[in-house]
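Input: one structure, supplied below.
Only a single protein chain was left out; the remaining protein chains are all shown in position.
Labels for the chains are A and B, by order of writing; each one numbers its residues from 1.
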Amino acid sequence: MNVLTKYLEIKSEGEPHMIDLTDEVQSMVGNSGISNGIVTLFLPGSTGGITTIEYEDGLLKDFPAMLERIAPKNIIYEHQKRWRDDNGHSHVRAAVIGPSLTVPFVKGKLTLGTWQQIVFIELDIQPRSRRLIVQIIG
Amino acid sequence: MNVLTKYLEIKSEGEPHMIDLTDEVQSMVGNSGISNGIVTLFLPGSTGGITTIEYEDGLLKDFPAMLERIAPKNIIYEHQKRWRDDNGHSHVRAAVIGPSLTVPFVKGKLTLGTWQQIVFIELDIQPRSRRLIVQIIG
Partner (left out) sequence: MNVLTKYLEIKSEGEPHMIDLTDEVQSMVGNSGISNGIVTLFLPGSTGGITTIEYEDGLLKDFPAMLERIAPKNIIYEHQKRWRDDNGHSHVRAAVIGPSLTVPFVKGKLTLGTWQQIVFIELDIQPRSRRLIVQIIG
């Protein structure tokens, strides 16, 4: 049994900045010495999310447009009334996308599809430094 | 290799009751004797969800308000036509949030952010007793 903890440091622009993490995660898994298992990516924070998407310019606009439909920026949030930090919508969007993604790997290779990338999406209103946890188990 | 199965018993009020599970999960992980690994929380049921959020009064209203936008309570559900149990919206909301959350831990400590809590959200219309699975691996 092996558990290896790695960290992935990223600097985001403000919302909705989507960052392709695939190559870095693949590299960490490939260099881990663990051939078969799962990798769990986790964001320690409540205003961003992790998922997969085809990372191309069109969808980088279409996915945030969906988030704007379900949690619009300019409606009234109770969070805003209390904290005045202008990111109520960021928290709501993050909670539905989720902070965690688990991907299997086989023979050191992530089992992603050809047109499927691992992405972090910054949902907070300002640029942030993020340190994601990359937990490799196998 | 160690696998430890724990159960987290909760009593929910009806929808949309959000319960902070962070301290209990941290305690189970801390007492597990496993220092590094992942914990998978799982709801055995189809009318609740597990995610993370900043657990404060504002967002406890804002997150359910988003769910009401995407799966309103008072529209017609096919589920309702067949089963007459008034919880079609509960099932739809649960399927999009998801029943599972995986969080890495390092040196016995969950890798959550400072303002990030693990929450169960009751989406069913009545109070329920729930027994979540807490699977600790490392």
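As a working rule, a residue touches a chain if its C-beta (ideal position, glycine included) is under 8 Å from a C-beta of that chain, and two chains touch if they have at least 3 such contacts.
Since we're looking at a predicted model, the values are computed, not measured.
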On chain B, the omitted chain is touched by residues 1, 3, 5, 40, 42-46, 70-71, 77-83, 88, 91-92, 94-96, 98-100, 102, 133, 135, 137
Chain A residues touching the chain left out here are 1-2, 36-38, 51-54, 56-63, 65-66, 69-70, 96-98, 101-104, 106, 111-113, 115-116, 137-138
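As a working rule, only the chains that are shown with their structure count from here on.
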Note: chain B sits from chain A at a C-alpha centroid distance in Å of 19
